[in-house]
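Structure incoming, see below.
Only one protein chain is missing from this complex, and each of the others stays in its spot.
By letter and in written order, the chains are A, B and C; residue numbering begins at 1 in each of them.
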Amino acid sequence: MTVDALQRFLVDSFPDAPPTAVVEELADWGVRVRQPITAENSRPGGTISGPSLMALADLTAWSAVLAEIGPVALSVTTSLHIDFLRRPDLVDVLAEGRLLKLGRRLAVISVSMCSEGSDAVLAQAQVTYSIPPAR
Amino acid sequence: MTVDALQRFLVDSFPDAPPTAVVEELADWGVRVRQPITAENSRPGGTISGPSLMALADLTAWSAVLAEIGPVALSVTTSLHIDFLRRPDLVDVLAEGRLLKLGRRLAVISVSMCSEGSDAVLAQAQVTYSIPPAR
Amino acid sequence: MTVDALQRFLVDSFPDAPPTAVVEELADWGVRVRQPITAENSRPGGTISGPSLMALADLTAWSAVLAEIGPVALSVTTSLHIDFLRRPDLVDVLAEGRLLKLGRRLAVISVSMCSEGSDAVLAQAQVTYSIPPAR
Partner (left out) sequence: MTVDALQRFLVDSFPDAPPTAVVEELADWGVRVRQPITAENSRPGGTISGPSLMALADLTAWSAVLAEIGPVALSVTTSLHIDFLRRPDLVDVLAEGRLLKLGRRLAVISVSMCSEGSDAVLAQAQVTYSIPPAR
């Protein structure tokens, strides 16, 4: 898939609540997704809410799988583990998703999130997706 | 804290995006939180989005901690692990949070989520919170 | 399976390093496994090593699956998450494994561990097993 096709598929897949995240790059190593930060993602004290980062991790992992297997909406998350490492400022977050494994039945993806302009990892996730049998 | 005080604290803590979840019960065993399901929480195919369940797990765990230590907004999630077990229908979700540990520095909470009217667990999470030092 | 058949299967499955854990009960709610504590499981300071508890969580989860699907040695762990909650004394550990889900492809098991004679949970795990296709 191309970046444009993937982005269109993500938006079309959630007609009632389209994600505000944007796919920026598809490459051999995986995918990079940008989460613009608005009041909706923020928490008092000027930081980003945990659920915003979890949603970003999930979307990035899904994108990494779709980039490989094509637009199969039925892939479902079976588990997600996330460690929150640093308190993020209200700056766009860049998430990089890498396929650790793409099996016939399961895909496992590592997702690292940084604030734009920083190399310090804010949060790191390991996400497992179940791949639909008929593909 | 009472159910009302906890609910008010949750809403006040997120002025820009107040949670739609509602604390229903505080008891010795823990807390129960209801997530009303709307188009915002749904995914095509008539199911609930993963991020909605993750946000509910986080909020329920936070509530379970606050119910014990009082309204300390600074508690922060340090990690969250969730297993998605069954495809939920578009029905309100009831989440039960139980403190597995409340230490001086860390709290660990188990969260089980079921559709209203069902005993089958949809998703189960283990969440760790860091407790602020000065309390 | 009966307790005896399950125990025999566990021992036969690891001829080179038979587990020292013992299945104590199979019931509707799940399985209970006892881990006798010896010098091998201990750490300086008079506590039990983390890997001993992880091995017990894995074995207990496996037993909970086998108790339902029968002696299928090919079930493999795909992920394990464990929170260590309290510093255990050098006392036998009782682990209870409960099936959260038994699907065609995946089983998810919750495992709680307590020291014998105590109700305080030492460690709690969520374990995922892949079920072999042909059964």
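Some observations on this one:
One rule holds in what follows: contacts are C-beta pairs under 8 Å (C-beta built on N, C-alpha and C of every residue); 3 or more make two chains touch, one makes a residue touch a chain.
This structure is a prediction, so every number in the text was calculated from the model and none was measured.
Within the set C:Pro36, C:Pro51 or C:Pro132, the residue that contacts the chain not displayed is C:Pro51.
Residue B:Ser130 is the one among B:Ser13, B:Thr47 or B:Ser130 that touches the chain missing from this view. In the full complex, chain A makes contact with the omitted chain through residues 81, 83, 85-86, 100-101, 108, 110, 121, 124, 126, 128. Against the chain not shown here, chain C presents residues 13-17, 39-45, 49-51, 54-55, 58, 73, 76-84, 87. Within the entire complex, the positions of chain B that touch the omitted partner chain are 78-79, 81, 105-106, 128, 130.
Methods note: only the chains that are shown with their structure count from here on.
Between the Cα centres of chain B and chain C there is a gap of 28 Å.
In terms of their C-alpha centroids, the spacing between chain A and chain B amounts to 22 Å.
In chain C, the residues that reach two or more other chains under the touch definition are 81, 128.
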